[in-house]
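Since the structure comes first, as structure tokens, the remarks are kept for the end.
Complex shown without one protein chain; remaining protein chains in place.
Take a look at chain A:
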Amino acid sequence: LPAAVLLKDMKLMDVKLGQLGSWLAMRDFTPGGILGALRRGYDRYYNKYINVRKGGLGGISMVLAGYVVLSYMWSYSHI
């Protein structure tokens, strides 16, 4: 029987729905932690879609679509 993995080191997809609250509370919310999380997310996206030999259109178009959606959400009250 493998040793139990600590809750705070589990990946998000492995967390059960009931544990979600406690998992979220245990995350690192210091500025350094937030920066680390942003850096990790950026690295994952970059290495998956942009830092390849034959990169396609999807790499940047997803970022642009995300920007469009975000700006729509921010300016929704003006419409």
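Structure notes:
Heads up, the rule we're going with is that a contact is a pair of C-beta atoms (placed from the backbone, for glycine too) under 8 Å apart; a residue touches a chain by one contact, two chains touch by 3 or more; residues count from 1.
Going forward, contacts and distances are computed from a predicted model.
The complex appears with one chain absent; UniProt names that chain "ATP synthase subunit b" among the candidates "ATP synthase subunit b", "Latexin", "Golgin subfamily A member 7/ERF4 domain-containing protein" or "proteasome endopeptidase complex". In the full complex, the hidden chain is touched by chain A at residues 2-6, 9-10, 48-59, 61-62, 65, 72, 76, 79.
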